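As you look at this complex, bear in mind that one protein chain is not there, while each of the others sits in place.
Take a look at chain A:
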Amino acid sequence: MNRPGRRGAAVLVVRLALTAVRRSPLPAVAGALVVALGVVVLLAGLSMHPTAQARGAADKAAMAGEFAADGEPGLLIAHSSGSYRDRPITASLVADTAGGGLVPPGLDRVPAPGEVVLSPAMRELWSDPGTTLAQRYPGRDVGTVTRAGLVGPGALVVWIGVDRDRMPETRVVTGFGGAGVADIADMPSELRLAVPLLVIGFLLPLVALFLTVATMGTAARERRLAALRLLGFSARHARLVAALESALVVVPGVVLGCLVFRLAAPVLAPHLPVRGGVWPDHVFFSLPVAAGLLVVLPLLGTAATWWALRRIDVSPLGVVRGAGDRELRRRRLLPLGAGCLALAGSAAAGHGADDVTLAGALLLAAVVLLLVGIVLAAPLLCRVAAQGLGRVLPGIPAQLAAARVRRDATGAARLVTGSALLVFVSGLLLSFFPLLETGNAAGLRALRDTAGGNLLVADVQLLDTAALAELRADPGVSGVARLTQVQISDGAGQGGPLITATDCAELSGVLPALGGCSAGSLLLAPADSDAKAVPLRTDGPLQAVTMVESADGGSLDTVGLGPLTTSEAPRTSEVLGSLDELTGGTIGLVDVSALPAAARPTAAGGTLLVRPAAGSAELERVRTLLTRATSAASVLTVDEQVAEAERTTQTYRDITLAALGCAALVGVLTLTSTLLQQVREHRRALVALWMAGMPRATVRAATLLQSSLVILPVVALSLVLGLATATTYLALADGGATRLPWAAIGVVAAGAAALPLLATALTLPALRTTTHPQLLPD
């Protein structure tokens, strides 16, 4: 017979590949497990966006969305936000206008006044008297909010039935599906560039992982392939066997990973640390995606194997490394050089902000070129470092390490590629943090600085005077103040700017840092400090603009203010400015005693500030009192408001850190398996050294040195390039006003350098078992 039958050959090839995997199952099993972990991480990453969207849709669905004019049949609804021990609560007052038949999602009927409907998680807390939530949201428990009204299984939701005339909101709701809560989809524009980087930062280590696993077992495989070639396997056949072997590792890994994700995700989803947990079916595991992975990943692995073996000619005599290394290596520096040029070009174009578009495009090009450049230049860098070390350090371990790196610089550099890219990308990603901080919620943060984070702030819906008196008298409360807004006029015209009216004595109790506010005083914000400050002539008599109700509607009237002592706040005082954050911007403060009776605050509207007694552990009880006094208005501390305003930032930060964490985990696994692989491959050499009398400690030292030799220069290069790119980006984004987060970047770099060494240390015990003379003969 002259040609092997096609089928016969195929069967033989599969059998050989299977035998190889069966013969050394440990690397195969480890490889499959590593692939499985990578697939779990990948699936988690892939399901993040659809999950966020599903949650956003669920959020929207439960919010009032369609409105009609006063008097139409429908519901009156007032949503508000509360909190219990850092868990956000959504409380909604509801009143049925005329039995329109509309029912909020997740409820089977509209609660009547005096009734509440609770979500399961809410009921658990609500029925525990220690939480005071039953007092905060009082009523008879008449039903459970079902899934249609909840963003997640642990969401804290309460619907409270109230009388129509106790309802602060007058718009009639005729349908649901309102504006959802901000999610990742509503990303601030500063983050647009971050998304591709985040994806790269997330995917790179995974790709590195698959390639490593796919090309594992090279030395043993090369020996096997050479033996087969001698028997008449063509080079193509030999590569086919190798590719099949890698598929035999990757395919079970992918299946296992999909299975683990499919089984674990629904169990873990409700316990995820996001608002209300996640419904299991919001975590998307789509079969097409899994099937896609099952096709793409093995193909990727197979292609990588094919490619790896293409560069080395599998000859019947063994493996011959491709010649012409030297020319190749020079060219390897090109992308890196081009990247540096693009970076410099971007910095130059952005300087003086001549051409921001060009600078941005150049920056993006630089990022891509540098990523590729680092990978390509790494072997060269490793070799140069090895040559330098061999010259500088005299000991045998250094000589040995240098010799090994020099012999196979490309293989050595593979060890560090993942970490290097990680350092580069995280340097960039972390530089977005300070940028966000300068933009987002600056006013609220100023308020936190001046007023303290535990100050409770409530938007008054309808003031319950009895409950307010109880609140003031409570020993857990050290101060209560109310802020309302009054339109003020200097007589020049009917219109005029808004001013905050408050009882200065009370406010000073809540905000001791505020000076210049006393009985009968008018405290103006510095005139030129802010565009909002409207000049007001204070030399003449001032008037308050009031609303006069009459049978045919309302009209405006002005009433003179009482005697005033006017002063201007010192420009250095930030307290007044931070109050704007709560009132929405006014020109200053006026003591309520100066206001005419017609302009005094009524029961509705305004803001209540409550300072819990210092060190009060009873925040939740005080919050309950305040919620009742304000008819279930939103009651949040300043800290909670900051967190709310920074939610997108926080989400970005969490995702970034999670992605970096996953990448690091996957990276360590990859490194450890690569290193173990290398130890196995060098087994013969190691045994020979040991038999020649070299102590194991020296072998170990050489191995550690070899790793650091490779890691330190490459990580340093990526760090420098990452920082240069981040600096250029920050200069483009806000003229260099923002400083780099050196500490965080330093930690990442140190981690990236330490992880490979840790992985090396983990493999050292393996040296003990591999340097055994019986393993010497093949």
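Here are some notes:
Quick note on the criterion: contacts are C-beta pairs under 8 Å (C-beta built on N, C-alpha and C of every residue); 3 or more make two chains touch, one makes a residue touch a chain; residues count from 1.
As a working rule, contacts and distances are computed from a predicted model.
Comparing "ABC transporter", "Ferredoxin", "Protein-export membrane protein SecF" or "Putative ABC transport system ATP-binding protein" against the UniProt entry of the hidden chain yields the protein name "Putative ABC transport system ATP-binding protein". Here one chain is not drawn; of A:20, A:133 or A:347, the residue touching it is A:20.
Although one chain is not drawn, the whole complex shows that of A:55, A:123, A:136 or A:229 it is A:229 that touches it. For chain A, the residues touching the absent chain in the complete assembly are 1-5, 8-9, 12, 16, 19-20, 23-24, 220, 223-224, 226-237, 315-318, 777-778.
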